[in-house]
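Shown below is the structure under consideration.
A single protein chain has been omitted from the complex, and every remaining protein chain is retained in its original position.
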Amino acid sequence: MAKNDPIPQPIKPSMSLAEKLTSLPKFYLYIILIFFSSAPLFINVTVPNKPLESSIDLYATLMSVKPGETVLVASDWTNSTRGESWGQFNSVMRILMRRGVNVVLYSTGDAQAPRVAQDSIAKLNKERLAKGEPEYKRWENFVSVGFFSSGEAATNGMATNVKATFAGRKDFAPGRGLTDVYESPILKGREKIENFPLLIVITGSKTSNITVERLSGKVPIAFTVTGVMGPETGNFYQSGQIVGFASGLKGLYDLEGLMENGVNVPGKDGQIVIKSEKYPKIDGFPGQPNAGQGSRYYPTLHFAVALLILAVIIGNVGMFLARKGAK
Amino acid sequence: MLIAEAVGQQYRETGWFGVLFTAILVTFILINIRRAKGGKDLYIRRIAGLNAIDEAVGRATEMGRPVLMVPGLSDTVNAIAVQAVNIFAYVSRLAARFANPILLCCYNAAVYTLAQEVIRDVYQEEGLLDRYDPDSVRFVSDRQFAFAAGVSGLILREQTAATFFLGEFYAEALIFAETANSIGAIQVASSTEATQTPFFIAACDYVLIGDEFYAASAYLTRQPVLVGSLVGQDWCKLLVLGSILLGTLVNTSYVQSRTTKSWDDEKAEYGDVSERQNSAKQSIVQQLATPLLSKMPVERPLDPNAPVEDK
Amino acid sequence: MSYDAIKVTLGVLATVGLYSVLYKENRFYRFFEHLFLGLAAGWTLVVIWVENLKGPWWDLMVGVAPEKPTDPIGNGNWALILLLPLGLMGYMVFSKKHNWMSRIPIGIILGLWSGQQIQIWYNTYGKQIAGTAQPIWPTTWSSLTVPDYAKSGLTGDALANAKSQVYLSQAVSNFLFLITVVCVLSYFLFSFDAKTKLVRSASSMGRYLLMIGFGAIFGSTVLMRFTLLIDRMYFIWIEWLQQTILQR
Partner (left out) sequence: MNLILQSKTVNFWAQPYGSSTLWAYLFGALIFGILVFVGLMFMPAQFRRPVVAFCTFIAGAYWVLLYAWPAPIDLQPNELPQGPVEGVGAWLKDANPVVVGMTGIITAFMLGLGIFSLLSIHLRKIRRQQRDWPFSVVLLVSMVAMVSFGYADYFSRQGPDGTKLDLQANWGLANYGRDLLFDGLLQQMDAAMFSVIAFYILSAAYRAFRIRSVEATILLSTALLVMLSLMGAVAYISEQTINGLVSSTGNDFFLNFTLTEVAGWVRRTFETSSLRGIAFGVGIGALAMGLRIWLSLEKSGGNA
């Protein structure tokens, strides 16, 4: 498609309007983009929004896990997808923490993922302590199994026997230092994947596909994925291999909205904020710190995308003018 | 199934249907490889992106600038990387004949090993081993964006005239493509990740979509084995198509009969009518696709020296 | 200047350095590019032991010391040592005479990968085949689209019945879905002479349908990429300038 495109040259005064429009120098575009994606960060806007079905399914699934249960969380993101994944991770963890659900963290995506996840949990804990809520304790509430260099391998191993796959993995137990994760109370009697009520994959990489290939049908799987993974994940969602997912910033914004407003819960004005035929009333966490990356970045995104669309329009207008000129 | 009965329904867990289906696919491929080996010449349709390879290398030679190749970002050496390296072997062969410098950037040490081995062989076979510089096949980084930074740096500094991005590409795809485009290099690209293909389409001159990538080596080398396998793949695709169409007919008629059943039959069958909406969705085809996970009690001797499980 | 301030500032410098390539390839970029590559390689050398060899190989091979006396003694599977010479065969690639040996470890890795392809194929695509085979003929003409059950006021059997129906809109969507898969798949039929009219029209149709798919992917991906840029901008303007430098 790009075959016959001119490589944009700096504008020469002699150029006709059409030429100018079809060959804006890249660098100018870049400067404008930087402006458009920075300026709105300083102004506080809220955007009206309607959550996608998949996001509602994800929220409902998270809210359906019983307190005291232990869920698997595959945290496969690092700072390179911080923009989306960090917020998604925070929202998911906030829900689980508030509902007193225990978490087993493992990663197949990136060697840094476990550390990044733990840092985020530390931040969330600060927030909890500040609000006078109990700390979400390592070992008693969550253990970190660490990173598996071959995701395909580990996931496949988990399909047959989780305990065998996690064999030799250690985490910090208070007073005992590094201790075999399976000695943690939250992993008691959970040796097979079937013993876990839910597996949540928070990923910025392809590990999600592997998970579905190996584990679908053995345990309910939910995803939060980056926007780019959206379509593929939708594929699994549509064919019922996963129970729900949030994709990209939109999914995150949905999730934060759902946490604030719940599902089929009447808001202050008595109007139900988020309707769903699929579910009865699901409570939210009104008033609590639900707003995160989603609420901050989503409005800004609108400006950036607007710029993109504008650029495309300009290019096409220029092309048409050029054609006219040719005739 | 015979085996299933012989071993006490143990296929309940794996689902004999899946095994059978896969077996058929495998047979199709093997049969056709045999046919092709038997000297039956088989037709392959034109694939535009691949005809461009010669043009690209030729142009690079005219300009006396290097050809850059990236065999994707596979975590370890897998068939995708092998396929890419196979295509690059063809490219290097041309480049070697024209005495054109090449650059092959690897993301993974195992792939790097394979590439070294293969590309050197190519120069050897061409009797041009003196022209081969081991550093032309190099390991850049096995960290996605460090690799991206490194390769785009190379593209800009070496002013490559032709670039080939074939294999597993993720987000970094567009970084390569736009960088190469900005210096006017002619690009042939393909990602087995469908999600990256649109970006290649936007920024590259020729793009192999999805399966065309796997067809490439057959198309270029015309090895009977590869051509045969390609035909076999087509048979497999037809089988998939067939099953989809058949399944659609079955499901359609099934749902028709299910939903037009009288309520009494319904109650007799399901007790609770509200079951119906599920059962209507749970069509026969779905049941075949998702093997039963029902456990059956099996009498087994106990392991004397079994570890005491903390239960 | 506090440690965190230095840390954030370095991060900003690096970011700007890498961005500078957008203007043109320059020494500033080159510096950070090489720094990046160096750090990445260094980190890999750390991870290779910490993550890839220590646990999965060394500990399994020599066993692990019991944490507390009550623990069973961890056994060592000494046979795993054989993987070492196997891996080292890869290094023969630089030998003129024995370079063929590098194909053995590669062969084993490839063998494992290939076997897995056969193992996972149906598990991956079986359900998708079934999922594609949806009813394409409505079971009721009572409503063209799926009715709003909440408003319909139906209950019990009647509601269940209503929900179990396939409505025209669903049937049409399912049909289009089916057609798309069929056309796209037939676009990837390589060995059939495109002269046969059916195949030709189907596959060219397939190409157009592909473009719809690609367009949609592009659309959804764009948002994600911009998000990352915005996140960077947040890092530079808010986390660095506002919170670190201006201390607001």
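We call the chains A, B and C, going by the order they appear; numbering starts again at 1 in every chain.
We adopt the following convention: contacts are C-beta pairs under 8 Å (C-beta built on N, C-alpha and C of every residue); 3 or more make two chains touch, one makes a residue touch a chain.
Predicted model only: the values in this text are computed from it and were never measured.
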| item | value |
| --- | --- |
| Chains shown that the absent chain touches, full complex | A, B, C |
| Contact partner of the left-out chain, one of C:39, C:154, C:199 or C:241 | C:39 |
| Residue ranges of subunit A at the interface with the undisplayed chain | 1-2, 5, 8, 24, 26, 29-30, 33, 37, 47-50, 52, 78-83, 112, 116, 118, 122, 149-150, 152-154, 156-157, 160-161, 164-165, 167, 172, 174-178, 191, 231-232, 234-235, 238, 248, 250, 253, 298, 301-302, 304-305, 307-309, 311-312, 314-316, 319 |
| Where the missing chain touches subunit B, by residue | 3-4, 6-7, 9-14, 19, 22-23, 25-26, 29-30, 33, 75-77, 79-80, 82-83, 85-90, 106, 108-110, 112-114, 117-118, 121-122, 125, 134-135, 138-139, 142-146, 148-149, 157, 171-172, 174-175, 177-179, 181, 192, 194, 198-199, 201-203, 209-211, 213-215, 217, 221, 223, 225-226, 229-230, 232-233, 236-237, 240, 295-296, 298-303, 305-307, 309 |
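Everything that follows uses one rule, which is that only the chains that are shown with their structure count from here on.
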| item | value |
| --- | --- |
| Chain contact topology (line, ring, star, complete or other) | complete |
| Chain nearest the overall Cα centroid | C |
| Contact pairs, highest-scoring chain pair | B-C |
| Computed distance of Cα centres, subunit B from subunit A, in Å | 27 |
| Centre-to-centre distance between subunit C and subunit B (centres being mean Cα positions), rounded to whole Å | 14 |
| Contacts with 2+ other chains: residues of subunit A | 26, 228, 231 |
| Interface hub residues of subunit B, defined as touching at least two other chains | 76, 145, 171, 194-195, 201-202, 290 |
| In the complex with subunit B, residue positions of subunit A that touch it | 1-3, 7, 26, 80, 150-151, 182, 188-189, 191, 205-206, 217-218, 228-229, 231-232 |
| Parts of subunit B lying in touch with subunit A, wherever the complex brings them together | 75-76, 144-145, 170-171, 181-182, 184, 193-195, 201-205, 290, 293, 309-311 |
| Subunit C to subunit A touching residues, read off their complex | 22-23, 43, 47, 50-52, 55-56, 59-60, 64, 67, 74, 116, 120, 123-124, 127-128, 130-131, 148-150, 213, 216-217, 220-234, 236-238 |
